[in-house]
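A single protein chain has been removed from this complex, and every other one stays in its place.
What follows is chain A.
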Amino acid sequence: MQATRDFSHYVRHLGSGLSHIDLAVEGVNCAGCMSKIERGLSALPDVTLARVNLTDRRVALEWREGTLDPARFIDRLAELGYKAYPFEPVRAEAVETEQASFLLRCLGVAAFAAMNIMMLSIPVWSGNVSDMIPEQRDFFHWLSALIALPAAAYSGQPFFRSAWTALRARRTNMDVPISIGIVTALAMSVMETIHHAEHAYFDAALMLLAFLLAGRYLDQSMRRKTRAVAGNLAALKAETATKFIGADEISVVPIAAVQAGDIVLLRPGERSAVDGNVIEGQSKIDQSLITGETLPVKAGPGTAVYAGTLNLSGALRVRVSAASEGTLLAEISRLLDNAVQARSRYVQLADRASRLYAPVVHTAALLTMLGWAAYGATWHDAIVTAISVLIITCPCALGLAIPAVQTVVSGAMFRTGVLLNSGDAIERLADVERVVFDKTGTLTLPELDVTNALDVPQDVFELAGRLALASHHPVAAAVARASGARKPLAGAEEVAGQGVRGFVRGLEVRLGRPSFCGADQIANDILHRDPEASVVAFRHGETRHVFAVRQRLRPDAAAAIATLVKAGIEAEILSGDREPAVRHAAEQLGIHEWRAGVTPADKIVRIEELKRRGVKVLMVGDGMNDAPALAAAHVSMSPVSATHLSQATADLVFLGDRLAPVVAAIGFSRKALLLMRQNLWLAAGYNLLAVPLAIAGLATPLVAAAAMSGSSLLVILNALRAHRGAKELG
């Protein structure tokens, strides 16, 4: 049965007779790839647009409607040497792109206005000390107001909206003092201009907006980039199902196009993407991703199959279940919802700073006004001085202090293979005291590995590997991978439920069950020594070998755990797998605290128990059964091989086969927290210097401009230090 591929689900119709599709492409990382792909795709007839986006690693394609099958593009890219997959823009991503472009527009407007007002302010400042006549000064002030008021009304929207939302909910955040500062500065400047005064603060208000918007944009673009990469990874993982569209006709369709009641084919070695019931076929199913249990379960007509489980031996026909009520997935989703709701709302450093900051600043301004009035100044002068205190303390550096560090650190993490899902994860990760690991797929590699490769002669191993390429069975796939064989053995055939066989120079070779190869005795010896392993036998004429295949720990797992322990962070294993398997892994890694056979609900109970004791827990897990625990923990991480649910729940995602990124991420976040605190102190120090000047009534617009840009530059330069010296846990 040859399946057709149906990608019509991803195609958008633009009108004007054009169709559009977005493809996520693997391995595009240079200018050469870019022009190669664009030229290769443009050469297809009727293609009107082929544009690579190197930042997002995607290709946008447009063609005349109905002339081309989108599968053609994927084949063409495969010919060019790139693996591509249709990409469905996620709604959250579209919203984020829209926000980023709005922030950039605001930034552009604010920067334009700030520069032009500065151009008008400099003549006023120099004119004030020389020969400018009041009429000219008023003219320049009115011009400034003409630019400043509309520009601030437009580009201040992100702050005004957020401040308004916070105030309506009777909370306060950083945007409240920012908005108050900007609005009072502008209002006072207009009043002063009307009264022909010497000083107006239009330039300070707009410069403040421009700096703060730069901070916001940095923050936003960091999140957008990681989200795009995470989205590509999801697309490349190819969530498709093989659906029956006739009695014997099948088509590969995206998951979103499968409905309840459809019948799908689940081949051996394939992961199920749907929940359903088996209607035909016999097989064994690996549910480790869902339950953590590594021993396969028998499946036949009537057996329930869950999304994420791996079909091991025979082809199954599965009817997609109508409702997922009462299934394991539904149960897990319910636990997940509860955990997310119960998660104590973490207060970000920036918000904590602003809670402290706003009352202090506003009290200082009030006292300044009352003080000057008591001292005998006019009310007008007292109010002007008080407002200048508000302007000079407006958190220019404070607004940049944290986003600048977050941007630099997330860039550094990105290069070590860690993607951030949420910005405040950095702060939470920095004070982790205990790491709770899931075992299967987290401490161990997601794929099986041959453990006794060295006991088998190289040429035999390679022959076995070539034969194994003919099989879909995951154990055979592990042999093929470990042997490095690339050329499948010609004429090899699969014997259902037994193994594969073929001929080499007239001599029969077999790979499969020990009984299929007459190697029961050797297999039993191996199983006696290592009861956790799966075995696969190989027979070539009269030579017989047995491969032991099992899950292997990540190569640097022991070293990573040792580093954590040395840094005073405790490690613990919480696994759904059976006791011997968990005990073995724990002993190898030197982890003393472990629990085996834990259900998803038990995992949450354990996390909650640690939380009650006041322990800040980092949960690292990949399975569906970990998702609720990931959401309940103080901060969470998933390997990139994890199920969608876990990845979406985790605060961070790490790439690759090694566990080192987990340790590196903790190191980076600690360094980042240190720099954020330093930056907040720098900002506070600036206020200590500038506020007395303002209270004394000496803060001219020139002083405000110099102090604001100086302090902003200082915190940005300090943030750049996050690149260096974060390798060590400290």
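We adopt the following convention: a contact is a pair of C-beta atoms (placed from the backbone, for glycine too) under 8 Å apart; a residue touches a chain by one contact, two chains touch by 3 or more; residues count from 1.
Just so it is clear, contacts and distances are computed from a predicted model.
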* Structure fact -> Matching the hidden chain's UniProt record against "Germination protein XA", "Cytochrome oxidase maturation protein, cbb3-type", "Putative FtsX-related transmembrane transport protein" or "ABC transporter permease" returns "Cytochrome oxidase maturation protein, cbb3-type"
* Residue among A:T67, A:Q136, A:Q458 or A:Q588 touching the omitted chain -> A:Q136
* Can you work out which residue in A:T97, A:S162 or A:Q678 touches the chain that's missing from view? => A:T97
* Per the definition of touch given earlier, which of A:R5, A:R51, A:R72 or A:R721 contacts the omitted chain? -> A:R51
* Kindly state which of the options A:N116, A:Q282, A:T599 or A:Q678 is in contact with the chain not pictured. => A:N116
* So which bits of chain A touch the chain we can't see? -> 14, 20, 22, 30-31, 34-35, 38-39, 42, 48-56, 58, 60, 62, 89, 97, 101, 104-105, 108-109, 112, 115-116, 119, 136, 139, 143, 147
